[in-house]
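The complex appears here minus one protein chain, its other protein chains still in place.
Right, chain A next:
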Amino acid sequence: MRFAIPLVIFVLLVVLLGVGLTLDPREVPSPLIGKPAPAFSLPEVAAADRTLSLDRLKGQVFLLNVWASWCVSCRQEHPVLVDFAKRGIVPVYGLNYKDTRDDALAWLKRFGDPYQASAFDEDGKMGIEWGVYGVPETFLVDQHGVIRYKQTGPVTPEDLENKILPLIRELQGAA
């Protein structure tokens, strides 16, 4: 009995610290989930005279992937996106973040282009509007233009199967 109270405190501390260890401090929860996606209207990477805007994308479930040719993890993620785009489940759009047009185009030519179109966010303003703090990041947006999910860091095949695809099916079923 004398040791019960310190023991309880000790166990509580261990549990608390254990939970702390499993959390990823680099993962910042986005306050934008469940909120309408911030509007944007930017030139496309492929053609400066064409505009990619949120209005054009609304009415469908889509993925918006933030990428850059200078980003190392994007290279790792890219084949996953190329494969996913081929399956034709939902369109994938790109947000080319703080890049140069030439580098971005060369990158797509070399590794393949999974995107229906990529918005060219040269100064990173759209990135800030969407709460982007690192590349790559991937958003899942529903038919009404509401952000449903955000992946920070590269999308892996497991994330796609276990987290993103079930969500997509749910959203498509609700339509």
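Keep in mind that, in the parts below, a residue touches a chain if its C-beta (ideal position, glycine included) is under 8 Å from a C-beta of that chain, and two chains touch if they have at least 3 such contacts; residues count from 1.
The rule is short, and it goes like this: contacts and distances are computed from a predicted model.
A.B. asks: Can you match the unshown chain of the complex to its UniProt protein name from these: "Cytochrome c-type biogenesis protein", "Hydrogenase maturation factor", "Ferrous iron transport protein A" or "Aspartate carbamoyltransferase"?
C.D. replies: Matching "Cytochrome c-type biogenesis protein", "Hydrogenase maturation factor", "Ferrous iron transport protein A" or "Aspartate carbamoyltransferase" to the record, the invisible chain is "Cytochrome c-type biogenesis protein".
A.B. asks: For the chain left off this view, which of A:Gly112, A:Gly131 or A:Gly153 is in contact with it?
C.D. replies: Residue touching the absent chain, from the options given: A:Gly131.
A.B. asks: Just name the one of A:Val28, A:Ala47 or A:Val72 that touches the chain not displayed here.
C.D. replies: Reading the full complex, the residue touching the unseen chain is A:Val28.
A.B. asks: Which residue numbers on chain A touch the omitted chain?
C.D. replies: Residues touching the hidden chain, for chain A, are 25-26, 28-32, 98, 123-124, 128-131, 133-134.
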